[in-house]
Each structure stands twice: as C-alpha cells, then as structure tokens.
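All protein chains of the complex are present and in place, except for one that has been dropped.
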Amino acid sequence: MNTSSLAKQRYILDYAFASLLRRKSKNIALGLVYSFLVFLISTVLFTATSLKHEASLTLEDAPEITVQRLVAGRQDLIPVAYADSISAIRGIQSVQPRLWGYYFDSLSGATYTVQASTDLAENSGETVIGAGVSRRYEPEKPARKISENDILPFKTHDGHVKNLVVKGFFPAHSELITADLILISETDFRTIFGIQPGYATDLVIKARNERELATIAAKIVQLHPDTRPILRNEIMRTYEAVFDWRSGLILLVLSGTLCAFAVLAWDKATGLSAEERKEIGILKAVGWDTSDVLYMKFWEGAAISMLSFFVGVIGAYFHTFIASLVLFEPILKGWTVLYPEFRLTPSVTVYQLTTLFILTVIPYTVTTIIPSWRAATIDPDSVMRS
Amino acid sequence: MRYRRSDLFLSLVLLGALMLVLILVDTAVTNRIDQDARRERQAIVKALTITDLCLSTEARYTRHPSMADWHAPFQEHPLSLEHFPSGSMIAVPPHLGAR
Partner (left out) sequence: MIRLVDVRKTFNADKPNEFTALKSISFEVTRESFVVLKGPSGSGKTTLLSLMSCMARPSAGRIFFNNQEITSLPERFLADIRRRSFGVIFQQFNLIKGLSLLENVMIPAYPSGEKFAVLKARALGLLDLLDITPRADAKIEWLSGGEAQRVAIARALINDPLVVIADEPTAHLDSRLSREFMGIMQRLNDGGKTILIASHDPVVYDSAAVERIVAMRDGQLETGGRLS
C-alpha cells in the first residue's frame, strides 16, 4: 500500500468516525451493548481458562484413583475391607481410606468440609482450619476472626457437643483448596459423625504406573461392582468444563445480550435511513466512487466493533482478575455464608485475544457493510434528480 | 477542525492496544509471583489427597464437582430443579455422562 492510499484510508476514516460522532446517542448505545456482550464472553473465557490452568497445576498431585461406593445410585460409606482386596490388584502401590464429609454449622449458617488427617494426634481435639472458616461470623456477635486456641463446638451425630481447639490455620494463599476445610483427627471425626471404624467415605489409590489407571479402575469395578472409581484425569476434565458456556446462568445472560444485539443489527440490516442514503448520494456526486463509500461503511463498523472489543476485553480482565468476579459473586455465593476469597491468577494469551478480536470485529463489520452495498452503488446523479 | 477524527480513533486504538500489552505483562508477572504459592498448594493437595477446588460451598455438587454422583442434584429435588444459584453456573462434570 503506497502512502497515498494509506492517506486516502485515513481521510475515509476521518469521515466515518465523524459520521459516527454525528449520531452520538445511537452509536454510544450500540457500542455499550456490544461492549457488554464482549465483556461477558471474555469474562467467561478468561475465567474458564484460568480455572482450567489453575486446576491443572494445583490438582497435579490429586489422588490418582478415588474409589466411591454407590448404593441405590447414591454415594454411601465404603467398607475399609475393600482396601485389602483392591490393594492386591497389580500396579497399585497403596490404598488409603479417606474420612471426609460436610458439617453444617447452624450458628453461622456455613457448611464446612471436614476431613480426618493422620497429621493430627488421635483424640487430641485439635483442629487446623482454612481461612474461610476463620472468617465465619456468628449472628449475635460482631464479625470477628477465629484465632488460635479458640474453641469450635461441633454437634455430634448423637446429640452431644464436641469442642475442638484451633491449633493452626491453612495459609491464606491456599484458599482455593482449603477455604472451608476443617482438619481433625480420625477418632474425633468418628465421634462427631458417628461413622463406624470399619467404614470410610472413600478410598484413594496410588498406582505405580499412571498409564495403567484405566485398567486398574476396570479391575476394581470387577472386584466390587458397587464401587465407582474416579480417575485423576476425570478430576482435571471437571475443571476444564466447569464454567462452560452451557451452564444455565451464563447462557441466559449471553442469550439476552445476543438478542439485544440482534435487534440493533437488524435495524442496520433493514437498510440505511433516507438521510444516510442521501449522504452517500452526495459523496458519489462530489467524486467518491462505490469502493470509497464501501470503505467508509467498513470503517464505521470496524470503529465501533474495535472500540467495543477494547472496552469489553479490558473490562473483563479487570473484572475477572482484579475485582475477583465481583459481578458474579452473588451467583457463586448463592445462599452460602462462606465464600472463598482468592484472586484468580490470570492466564491470558495472545491467541485468546486474537480470537476474541476476530470474533468481535468481523461479524459486526460485515453486518454494517452488506446492507450498505445497494446504497453504495447509487448513481451519482441521484442527488441531482431528487 | 481542531483535530482529525482519525487521529482520535487511532489514539483510542493505540491506547487499547497498549492496555492489552499491559494485560499480557500483568499475566506473566502475576504468574511468576504466584509460583511459590502454587507450589505450597500442590504440596497441600498431595498431603491431604484433595480432589476439588473450593469454588462454592453451596451444594455438594458445586463444592466437590468431581466427586459428585449422578443423583446428587436429585437429592435436592425430585426433578433436580436447580435451586442453588451456584449450580446454574458450575457445569456438570463430563465423566458423569461417560459411563
């Protein structure tokens, strides 16, 4: 492209942008709606990618196989004895029973994940808690953080109260995995939840060779048809799909915005207004040819979509990674009182940005040019004849 | 004409592009800074055999989606009508459909 055609494009851009500014309110409304659409799509994309990335890294050493027992389609306690027969399967290094469950604290309204750990001395009544737990509030008392040596009372399965002493906290930056976690000893767990010594919540398996996991899983099911093994890669895939665009609320909001946008695009597609057609007639009459007019329409569309792209994407980045998805918080928080506080680590790539750019700019620009085709080919003398 | 409209537009584009570059830089920097924290998290996951990220404490299938069984939503409602807001955002894990 030589300098004169670049200069020509700049002039046409001058005219196109001035043309947009002349119909300020309409074009600002259009831009805002479109920016919002881009914002939503980008937020979903950024969140999903970052979570996927974070999960793949953080859960790298998650249990290779987790074995659950299903009774009448529901998860039930698993006999620890299963571990003996399972550990005999070739390729298995170790089988450990896991004790974990949920505890609803009526005082604070929070639901905690409670897990037994051999790191805590048996029957000690000691506990290590996550940052979200220590933030919990009690309705009568002002919000205060739990500190070391505070007592956490637990209602046991048989109506008694078991007091646990807080002896440690999970680090703040581990909230992504420990926010609601309460770690206690095995005996304390069984005391609170009333699970008999021969039973556990599930079993975790360490294998010698990662590639044999599927085979081992099949053998486990053969041995115990009432079990359901979950492989590590299935855990990973869960988080790849976690903020899928098909999830209800996101789909709803996206559809709504797409509809709004479709209405605006339809308005353009039904042809140019008489005023716009007259203007094109004037341009043709003073010496612009059809391609000049089409370039002008192209720049009109490209200008709005490019600016919307920037506003939407940059806004989405701020919203997702700096404001921690504050707009989605009510939905993610739902009816809970314990909400994990963490900053998602961004995982934005040039590829993502390029894809968003192409998806944002091209369809919109095309929507602007096509209905203008007819008007652009108007005869130059039309303005004289009318 | 105080200024050329194309100058205005091009400066906005330039500003936007600059911010995108800053975004990429921020991503790289934050990831770098986060490395130690990440390693600690990995260690905790390994030690405590953790299987899920704590994204929501609302329902068991949003707190531990990878552990959820097919019927977990049904336990909340016979028609498994979603009444947990977080459930409308956190999608069903793929392996539930696989078997």
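In this document, chain identifiers A and B correspond to the written order of the chains, with residue numbering beginning at 1 in each.
Assume a residue touches a chain if its C-beta (ideal position, glycine included) is under 8 Å from a C-beta of that chain, and two chains touch if they have at least 3 such contacts.
Owing to the predicted nature of the structure, the values given are computational and were not obtained by experimental measurement.
Only one residue from A:8, A:53 or A:162 touches the chain missing from this view: A:8. Checked against the hidden chain, the listed residues A:112, A:169 or A:288 yield one contact partner: A:288. For subunit A, the list of residues touching the undisplayed chain reads 3-8, 10-12, 14-15, 18, 22, 278-279, 282-292, 379-381, 383-385.
In the analysis below, only the chains that are shown with their structure count from here on.
With centres defined as mean CA coordinates, subunit B is found 3 Å away from subunit A. Against subunit B, in their complex, subunit A makes its touches with residues 10-11, 13-15, 17-18, 21, 51, 54-55, 57-63, 66, 68, 70, 73-75, 96, 98, 102, 110-113, 115, 117, 119, 130, 132, 170-171, 173-181, 183, 202, 204, 228, 230-231, 234-235, 237-244, 246-250, 303, 306-307, 309-310, 313-314, 317, 321, 328, 330-336, 338-340, 345-348, 350, 353. Taken in their complex, subunit B has these residues touching subunit A: 4-6, 8-10, 12-13, 15-17, 19-20, 23-24, 26-27, 30-31, 34, 37-38, 40-42, 44-58, 60, 63-67, 69-72, 75, 82, 84-95, 99.
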